[in-house]
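Here the complex is missing a single protein chain, while all its other protein chains stay put.
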Amino acid sequence: MKRWKGFGVAALGAALLLAIPGAALAQTKGGNVVIGIVQAPPSLDAHVTTAQAARNITLQIYETLYARDKNAKPVPELAEGVKISEDGKTYAFAIRQGVKFHNGKELAANDVVASIERYRKVGASAALLNAIDTVQATGPREVTITLKDVQSTFLDNLSSPRAPIAIYPAEEAAKPANQINYIGTGPFRFVEYKPDSHVKIERFDGYVPNPNAEGRDGLAGKKEVYLDSVTFRFMPEAGSRNAALEAGEVQLLETVDGPTAKRLQNDKNYVVYKVLPFAFQVIKFNHAQPPTSDVNFRLAVQAALDMEEVMAISYPDIYQMDGAWLYPGAAFYTTDNTGKYNEADLSAAKALLAKSGYKGEKLTFIVDNLRANTDTATVVQQRLKEIGIDVELSVADWPTVSKIGFTPTGWNFWAHGYGIEPYEGPASVMAPWVGGTSQQKKDETIDRLYADLTASMEEGKRKQIFADFQKHMYDNAVAMKAGNYGLFQVASAKLKNFEPSRIPRMWDVWLEQN
Amino acid sequence: MSSVTLDSAVASHGPTWHVASRLLHNRSFVIGAGLVLTIALLAVFASGLAPFDPLRNSFRTRLRPPDATYWFGTDHFGRDILSRVLFGARISLTIGLLTALATGIAGTLIGATAGFFRSLDNPVMRLMDALMAFPAILLAIAVAAVLGASVPNVIIALAIATTPHTARIVRASVLVVREHEFVEAARALGATELRILFRHVLPNALGPLIVRLTYVFATAILAEAALSFIGLGPPPPAPSFGSIIAQGRDFIAEAPWVTIFPGLAIIVSVLGLNLLGDGLRDVLDPRMRT
Partner (left out) sequence: MARFLTKRLAGAFIVLVLVSLMSFAIIWLVPGDPTAAFLDTSATPEQVARLRHELGLDQPLIIQMLDWYGRILHGDLGQSILLKRSVTAALLERLPVTLSLTSVALTLALLIGVSAGIVAAVNHNRWPDQVVMTAALFGLSVPDFWLGIMLILLLAVQFDVFPTGGYVPLGEDPLGWLESIVMPAITLAVIQVGFIARMTRASMLEVLSQDFIRTADAKGLTRTDIMLRHGLPNALVPVLTVAGIVAGSLLGGAVIIEQVFSIPGVGRLIIGGILSRDYPVIQGGLLFLAVIYLGVNLAVDILYAAIDPRVRLE
């Protein structure tokens, strides 16, 4: 009797255990999610472009050797792991077994080698792999990479999502830039690209999730797809995007302005997600052109600006006041030496201005026609007017502005965002200022700090180097950080388990069907 | 044929008050002139009339709907839309006026050259045809993209887009008179080609030209707004009618007043100019009835 009872209880318990996950999961397979994105991707060849629009899609159909987890740390994705030699110059990657490409081919070492070599030739951020000496398949599922010098950031570089070092089949990797068939190992496969309209991807039923990972984890993790397909519609007009969401034509918007988000918050048909921080708003100085070549002038401007006003107008309801050059929560994040951030002190500014050689000349603030950037420029212009600095706005479309901004003449100020760099880490934040690329004049302090950072493998030392960099940015007013801004993303309430990230990840989400 | 030309010759050379009186009795002209004058006066006295500084940011008063203080509401900078529209009238009307003047000068030079000097007619008009083969707005966009966005560049872009048609009109008028006897007579008397052109031929074109320029003024206001909408109009924080609309675009569902009022301002200005043009056409160029 007693034994039966025990057995009965156990059986009941087992039955309950089996039933509960079934009930609690309620993930429904199926459905197509339409996402409204701002721009069309210039290419779906992940290697050749750093555009966000491309990443939104490529990071779902391709995978990389290492990928960033939810803390932006590099973890193995297509690799099982890595063995690094004593001297830090040899990396031996074991490739996962049984991974399938979308065309059924099994992933092997030569695919990895071909993809990495291709990236070194045509990659948009090919410099990430500058430290590589040789790449070789040292086994059917082993790839060994030797570096010329020790590089503390090698795994970070390999897993950089900016222009991902996607692993293609060797046959595709042999093709020139932009000429590939879009075949990857990711949980989605490419279906169609209709120019000026949309890109469609669908669930890849042959996908082999990473057995060493658990659940959703940043851009890595164990990815499971419930949706049948995802369509990315290109909709540059904010008004059209919002209207399409409210008309039920799209289920997720990549970005929504503050007032709309506020309005939809109270509507139970939608869920509003706040992605903060998503990027820095930065105001750059041209160090090759007077008076911004003069440190006193720059310090004067830095002291004068009321950054809260800049952020509140440019990014209403979706900004953070933070003077650090990393996102809060990052390993090396510190607010030390950010005293000069957001001083908003007009009299101190005037004093510094007097020390500079500024005689009232008209200065040029270049900016593209993204509303937030022109708003930043407008606020700065009005504020600087109050201490007698005459600034004129020169608004042009992005190709023009990004061209002028990388020449030493024709501009004094330039405002735009830096999104992916702070996410990637300290080296990425420092890189734009190395070699004078962004400020148009070499800064030896920064160049030295950057070299030290990449050469040093010791955490403590690297943390200090970054802190020194941050101090230099403020003491020298190399460029000004206005603050952190974010995105509002709005989804239909039917989209379940969505968690915003650097891209709208469509794995581990499902549509409520009723 | 010759009596018609003599009539218009008389009309342009004759007592101005004949023309003026006919204009003042023309309903279209009067209403149109009234509207245009009102807007022009509002623009000229904008600094006195505007309750607030159109450029002053004030993020505490952002996106207020129209109320007792802000008759037209505020934009996302907290700037008063009424004040911006008043100052916007200055910029938009200036752009319109200068575009009309520029196209008038360029169109006259080109049209007169083509009409009067036979050997230049074909090549010049082919060039004008090539310019007219683009939709005008696309041409303006292309030129603005090349030159960059600023008030002078917008004027240049719009002038380039409207000159070909103006040149055509001037050329047509010149062609009509070119062969006439009194021109031959003037030549026989020893007048130089240029003198003939300026004293005898061009005045014939004056009527149609003035009518055309009025319509160009109207078109320029509409086109500047479209350019601003694309992002190639006068740069911020300048409030032209079009740029107020463009800058408020992201907030259209939340704050439609930012879009509505400058739009109405455009309608009133352009309506006034169109009425003015119609009135002028009735009096100065009855052949052009459309």
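To keep things simple, chains are lettered A and B as they appear, and every chain counts its residues starting from 1.
Quick note on the criterion: a residue touches a chain if its C-beta (ideal position, glycine included) is under 8 Å from a C-beta of that chain, and two chains touch if they have at least 3 such contacts.
Keep in mind that what you see is a predicted model, and the values were worked out from it rather than measured.
A.B. asks: Which residue among B:G34, B:P65 or B:P135 touches the omitted chain?
C.D. replies: B:P135
A.B. asks: Check the options A:V82, A:A170, A:I404 or A:I446 and report the residue that touches the missing chain.
C.D. replies: The one listed residue touching the chain not shown is A:I404.
A.B. asks: Among A:A431, A:I446, A:M473 or A:V509, exactly one should touch the missing chain; which is it?
C.D. replies: Spelled out, the listed residue whose C-beta touches the missing chain is A:A431.
A.B. asks: Out of B:A106, B:L206 or B:I260, which is the one that touches the chain we can't see?
C.D. replies: Considering all chains, including the one not shown, the answer is B:I260.
A.B. asks: Need a quick check: the contact residues on chain A for the chain that isn't drawn.
C.D. replies: Counting over the whole complex, chain A touches the hidden chain at residues 40, 42-43, 48-51, 122, 124-127, 162, 176-178, 193, 195-197, 233, 235-237, 239-240, 242-244, 246-247, 249, 396-406, 416, 418, 420-421, 428, 431-432, 435, 437-438.
A.B. asks: On chain B, where is the contact patch with the chain that was removed from view?
C.D. replies: For chain B, the residues touching the absent chain are 126-127, 129-138, 141-142, 145-146, 148, 218, 222, 225-226, 229-231, 242, 245, 249, 252-253, 256, 259-260, 263, 266-267, 270-271, 274-275, 278, 289-290.
Keep in mind that, in the parts below, only the chains that are shown with their structure count from here on.
A.B. asks: So the centre of each chain is just the mean of its C-alpha atoms; given that, what is the distance between chain A and chain B in Å?
C.D. replies: That pair's centroid distance is 47 Å.
A.B. asks: With touch defined as at the start, can you tell me which chain A residues reach chain B in the complex?
C.D. replies: Result: residues 237-239, 242-243, 257, 259-260, 263, 309, 312-313, 316, 369, 371, 374-375, 377-379, 381-382, 393-397, 400 of chain A touch chain B.
A.B. asks: Sort out for me which residues of chain B touch chain A in the complex.
C.D. replies: On the chain B side, the touching residues are 55-57, 59, 62-63, 76-77, 145, 148-150, 231-232, 235-237, 247, 249-255.
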